[in-house]
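Right, I'll just put the structure down here and ask away after.
Just one protein chain is left out here, and the rest sit where they should.
Right after this comes chain A.
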């Protein structure tokens, strides 16, 4: 892996700084994702407006020396039905939007897509397909950003960036997820996704704007006008994190967890069924093989040619192994839910003890 692309690019750009920054050959692996403040706000706004339906959108930006800089984004219209027209419309919308954005000097280079999720249930087939397409087309330089609206209302923004590991890309390319292919690629549910760290960067003007929002005159009320409803400016301290009741969210999370565990047990029973049918076929084949062998000994004794034994093998068809992809996804989802429960419980315990202290 070359960390400085300037000496190895083939197209011979003379400006060394440009080649160092623009990873022309695509050799430098992605280390982190850097979002512009604008992108964060736009994603939040779009996801919140259509809560709780999941929505998606496209990310635009540039990949600079191992850091994926996302500078703008736009939302996709919601699809109402899965028919051919919708797919064509969606593609046309993308093309039109990119063309318009190019006219106003916005980076029109796609670097990924984003999706909203409800309480962490985002590991679905649709996500896998879309991310696979993106990652395939853009040479492993695209990420999916997942935003959880319900968790963000508790005062801490929930934004995560994922992409597939190489192992998963290989398996998806082949298209089959049997036990041997899983072992060959060392693929388990925890090695499907790679999470990338996110940083947020603001431009100078935006920083000035944030400072000016902070100094709103009516944040600090005059002593003569103190009453219960003082005007709250945009950047006064936010106490949403001190909300004591997280129970509804924990309940919902547990519900989802139970559903996922049920689905998982269904998958397990499917797999067990398949295994049993394979064993049945095997025993039948063995029995037929035995019979054939006996026949052969008889025929040898009678002086005739022995019958071939390979025909028997061809007569018995083994049912194909069901794809293990579903169980992979479900286990990964279960893992997510459990982690989330842990993450909820931590601050809740802290707040509980804090409330206890207030009582004393």
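Throughout what follows, contacts are C-beta pairs under 8 Å (C-beta built on N, C-alpha and C of every residue); 3 or more make two chains touch, one makes a residue touch a chain; residues count from 1.
Just so we're on the same page, contacts and distances are computed from a predicted model.
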Item to check | Record-based protein name (UniProt) of the chain missing from this complex, from "AP complex subunit beta", "Aldehyde dehydrogenase", "Eukaryotic translation initiation factor 3 subunit F" or "Nucleoporin NUP42" | outcome: "Eukaryotic translation initiation factor 3 subunit F"
Checklist entry - Just one of A:65, A:136, A:296 or A:348 touches the chain that is missing; which is it? => result A:348
Checklist outcome for this item: Residue list for chain A contacting the dropped chain reads 34, 36-38, 40-42, 44-49, 71-72, 75-78, 93, 96-97, 100, 103-106, 149, 152-157, 159, 179, 182-183, 186, 188-190, 197-214, 223-224, 226, 228, 234-235, 237-242, 250, 254, 257, 261, 331, 334-335, 337-339, 341-352, 354-356, 358-359
